[in-house]
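Reading through the structure tokens given below for one structure.
Only a single protein chain was left out; the remaining protein chains are all shown in position.
Letters A, B and C name the chains as they come in the text, with residue numbers starting at 1 for each one.
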Amino acid sequence: MSQPVNRVVLAYSGGLDTSVILKWLKETYNCEVVTFTADLGQGEELEPARAKALLMGVKPEHIFIDDLREEFVRDYVFPMMRANALYEGTYLLGTSIARPLIAKRQIEIAKMVGADAVSHGATGKGNDQVRFELGYYALQPDIKVIAPWREWDLTSRTKLIEYAEKHQIPVPKDKRGESPFSTDANMLHTSSEGKVLENPWDEVPDYVYSRTNNPEDAPDTPEYITIDFEKGDGVALNGEAMSPATLLEALNGLGKTHGIGRLDLVENRFVGMKSRGMYETPGGTIYHAAHRGIEQITLDRGAAHLKDELAVRYAELIYNGFWFSPEREMLQAAIDHSQARVNGTVRLKLYKGQASVVGRKSPDTLYSEKVVTFEEDAGAYDQRDAAGFIKLNALRLRLLGRRDGR
Amino acid sequence: MSQPVNRVVLAYSGGLDTSVILKWLKETYNCEVVTFTADLGQGEELEPARAKALLMGVKPEHIFIDDLREEFVRDYVFPMMRANALYEGTYLLGTSIARPLIAKRQIEIAKMVGADAVSHGATGKGNDQVRFELGYYALQPDIKVIAPWREWDLTSRTKLIEYAEKHQIPVPKDKRGESPFSTDANMLHTSSEGKVLENPWDEVPDYVYSRTNNPEDAPDTPEYITIDFEKGDGVALNGEAMSPATLLEALNGLGKTHGIGRLDLVENRFVGMKSRGMYETPGGTIYHAAHRGIEQITLDRGAAHLKDELAVRYAELIYNGFWFSPEREMLQAAIDHSQARVNGTVRLKLYKGQASVVGRKSPDTLYSEKVVTFEEDAGAYDQRDAAGFIKLNALRLRLLGRRDGR
Amino acid sequence: MSQPVNRVVLAYSGGLDTSVILKWLKETYNCEVVTFTADLGQGEELEPARAKALLMGVKPEHIFIDDLREEFVRDYVFPMMRANALYEGTYLLGTSIARPLIAKRQIEIAKMVGADAVSHGATGKGNDQVRFELGYYALQPDIKVIAPWREWDLTSRTKLIEYAEKHQIPVPKDKRGESPFSTDANMLHTSSEGKVLENPWDEVPDYVYSRTNNPEDAPDTPEYITIDFEKGDGVALNGEAMSPATLLEALNGLGKTHGIGRLDLVENRFVGMKSRGMYETPGGTIYHAAHRGIEQITLDRGAAHLKDELAVRYAELIYNGFWFSPEREMLQAAIDHSQARVNGTVRLKLYKGQASVVGRKSPDTLYSEKVVTFEEDAGAYDQRDAAGFIKLNALRLRLLGRRDGR
Partner (left out) sequence: MSQPVNRVVLAYSGGLDTSVILKWLKETYNCEVVTFTADLGQGEELEPARAKALLMGVKPEHIFIDDLREEFVRDYVFPMMRANALYEGTYLLGTSIARPLIAKRQIEIAKMVGADAVSHGATGKGNDQVRFELGYYALQPDIKVIAPWREWDLTSRTKLIEYAEKHQIPVPKDKRGESPFSTDANMLHTSSEGKVLENPWDEVPDYVYSRTNNPEDAPDTPEYITIDFEKGDGVALNGEAMSPATLLEALNGLGKTHGIGRLDLVENRFVGMKSRGMYETPGGTIYHAAHRGIEQITLDRGAAHLKDELAVRYAELIYNGFWFSPEREMLQAAIDHSQARVNGTVRLKLYKGQASVVGRKSPDTLYSEKVVTFEEDAGAYDQRDAAGFIKLNALRLRLLGRRDGR
């Protein structure tokens, strides 16, 4: 709080917490607050955020509400999906991938309005503070960053509500008590953590899920769909061309219906602790399976295996908040290079929690029935070549075996 | 066929193909044939293989039928599962992991009976020839290897059957025609490929599956189970202690019931072609999920992420047949080192094709509710530390941002 | 020899071996031979190759002698140097990197002259056959490849010379006896292997070296030079702008004088055996050191460390002959992405076998004296940030320490 702050751009949801932050920033820094509310497809009305900001004294021209849905899917979700990125083997990185875009837009607004600081509502224990702030610093190295949760003394819900009431910040009825868990949502996923989820032995209660049907309540009949890919990106559902966000939204609908994309995970945060989270990634889970499916026939083995090795690192970088880093961009360059011919159609079966690839075809297929067939192959492959192949692959093992005599 | 062969140990299933090979070896090499039939839990009677071998003139003392089930699961499947190995992101390596054990036992028998050659029934287009032969050469560098499918002129089913009939080899009725696909089975999985599966756009017909119920026919009610782990290996199901093979067998039963572990895949073979396969790994799929689940709370992040990076290479090595290689052993040493405290219990929900981890607990948990809690943590974690953590992680990005001015 | 061949493009040096091959191809395949001789800066006159080919009946329009020096350095050596590629920690890949270019040009010529086959003079034990042929097949999948050393029965020097004499192929006096070692040369390096080098305990005799002075005979006074880089590639020596090949040639001169770039190595060949080689890479060794030097101040840590990890794989791919593979191209895309700001000047000291970086400067430096200084830094770096940085990096180790009680 030492440095004076003149004008700060706040990532503002319109909810209680960021409203308290809005007030607190003004009080603490005696500065002007600019609010930025992003539509990332989280499925909430955003105009109330405008009204609330106005009410709290933010100038109309300092209220930014931006629809970033297409940019989000096109420039963040799809590039990540090209990598088949999974954090710790299972998590589709739904929260992680949204943070860089929010940070980028916040910095753009800061430049536009001449702000010298940015602020966010992420706590000091989580990954999001890192993701936001690494983004801020990478894009505007000299920006001042204010992270109220690390600075203020509103260390309990009670104190927060007292503060809100004292400053005439409306407190919604359902926020009076502690909510039973904490959530984040965007078009790719909804996450929940904390409170009732904190014991990793306890099953996630069904009421925590909001984006997917319980598989047990999903239709008893499977549904078949197709997704078309061009250069590694989805372009059509069931033959109908769609923009990135439209496609993901449509897959979200299908995933919801069939109860697809639930994940109960204990993960390792970048800040060094383990946390238990619940994720729902309905459309993303289907898309991920489909992308692997189309790669199976269009990607060369060398490219595919290298991608699989790089994807672990790539996922870790995104999880840790290093989207705007040279090493993420280098990996992206490698991954994108591999996608030039990842074209074709994948057919999937959706059924009670599962999205299974059941067919794939492509004008660019590398699969050759002629070569692989158990039938006569008319010389496409000479089985005797395998003898030499094995002999030379074995040579070093034989030299070793002679020495070590296992 | 140039080198004289005196005595050959044949990996013998008792089926038509290896019976033809048995005869062909005698005819072609004028050598003595020793048969070796392994019980890897493939679920077939093996005594008929003895009768058949006797009938074809193999000496009683040259017929080896070994129950390798416990060794298979304990020394091959479990070590591989410690790595969470998946080939090309999805395949649990059920065929690959059985081949080294067969090769090892074949070589042991060769040494016992003083054989100078070994033989197998794998074709010249597949991976199994490589896996067998790399095993042979690693364990007995100077062994002579005979791979009839690469040598003989029985290039069609018709010729094979003609040969059998000519040599009084009984041809089962159902083998007269071409079978509609080719299979391999052991306790970990059953695979099918070829023929009706060769077009990767066509859905795998339901009759191809033999080890799992169709998820649509699986029970409408989920079943909950627990698996206990010690040092990274499963030791009990629902609290009941079990040997490795017993545990996997029990999980196979559960997986079958709930339709778990079906996989339709186009994969890249080591010999350079793509092939389409269908895999059923009922118990292995459950076990794999459970192992990841117990690691989530007992494995440190550094260990876990390193494992994830190594696992890609490890899986490739096993797929390609390099089980008996120094690099696989090096990776195994690293992986095994990480498992010393992977103890505890995982709870899973089995339902219509899915095995989902819903709870995990451990005396060795690294998960700390006290640290992670959204509530007051009594100083377990100082949120202000995060500021410095982020600042120094950001330092290089800021220097870069100043230079590059994104 | 089964398939008929109509016209074959031979990689032809004009020496005895490839002259014998030329004749043998005609005799064996009754085909037309097109010769291709590449100037890769190996420092030999190439016109005699034309005369010799004419003499042996090759049509004038079927003799190709191409100066590929600039292409070689610009499109092969420099891209590889961007990666700081070293095979097995030490070898600068001088032979490996030339093979793909020869293969590419051979295929281009084959297309021009309508040839259906290509041929080379590499033996069946080495890496070069693999590098040539993988290049051929990648660029022209249906080409017929003839590798005489794997096919013919000229298995000794004596037989080769008899064959030459029988066919009126001039045998140079110094080729009558066995040469004491085998060499390959291009602008990047000269390699020697075999014969007197075959015992890896014996020191390489001084007469084997041809491209560098013995360090003991090099000048007693060091020489200082500068190399300028733009986007990761060398562009000037001592301030004088030079083309890629000119620069490398000039560095070769300096390296020769100062005895720089000798390497005695036992390496692992792709075909599975170990071989002992001697390499001289005078200019390349200087250039490699200089490139690392300029990267030290212009490359971000994240990029630099990722490059170091990728470089091991990259070097292996080039060594094994996979230049024209998707995975090499993916890695190249990542590496090239990192070089955009690798600009500046490196100063080196050359002295008796060593090229040492002694200074580097760049308009794009990321080195900040202001940040790093032991003196007062005017707030460029807040030392207290380090406390939080360490605390959070330590958090997982502390949780682990509490559990494991080392």
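What we mean here is this: contacts are C-beta pairs under 8 Å (C-beta built on N, C-alpha and C of every residue); 3 or more make two chains touch, one makes a residue touch a chain.
If you're wondering where the values come from, they're calculated on a predicted model, not measured in any experiment.
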item: Selected from C:Ala164, C:Leu188 or C:Val204 as touching the chain missing from the view; value: C:Val204
item: Candidate in contact with the missing chain, chosen from C:Gln42, C:Thr183, C:Thr246 or C:Gln296; value: C:Gln296
item: Contact with the hidden chain (one of C:Gln3, C:Gln168 or C:Gln383); value: C:Gln383
item: Options C:Gly41, C:Gly121 or C:Gly353, residue touching the unrepresented chain; value: C:Gly353
item: Candidate in contact with the missing chain, chosen from C:Ser96, C:Ser325 or C:Ser338; value: C:Ser325
item: Contacts of chain B with the absent chain, listed as residue ranges; value: 268, 271-273, 299-300, 302-303, 305-307, 313, 322, 325-327, 329-331, 333-338, 392-396, 399
item: Sites on chain A contacted by the missing partner chain, in the whole complex; value: 300-302, 341, 364-366, 368, 371, 381-382, 384-389, 391-393, 395-397, 399-400, 403-404
item: Touch list for chain C against the chain that is not drawn; value: 84, 88-90, 123-125, 129-130, 133-134, 137-142, 147, 149-150, 155-156, 182, 194-195, 198-204, 215-216, 220, 222, 262, 264-268, 271-276, 292, 296-297, 301, 304-305, 308-309, 312-313, 316, 324-326, 347, 349, 351-354, 356-361, 365-369, 371-376, 381, 383-387, 389-390, 393-394, 397-402, 406
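The definition used in the following text is that only the chains that are shown with their structure count from here on.
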item: Distance from chain C to chain B - Cα centre to Cα centre, in angstrom; value: 40
item: Geometric centre distance via CA averages, chain C-chain A, whole Å; value: 42
item: Distance between chain centroids, defined by C-alpha means - chain A, chain B (Å); value: 32
item: Chain C: positions in contact with at least two other chains; value: 300, 302, 392-393, 395-396, 399
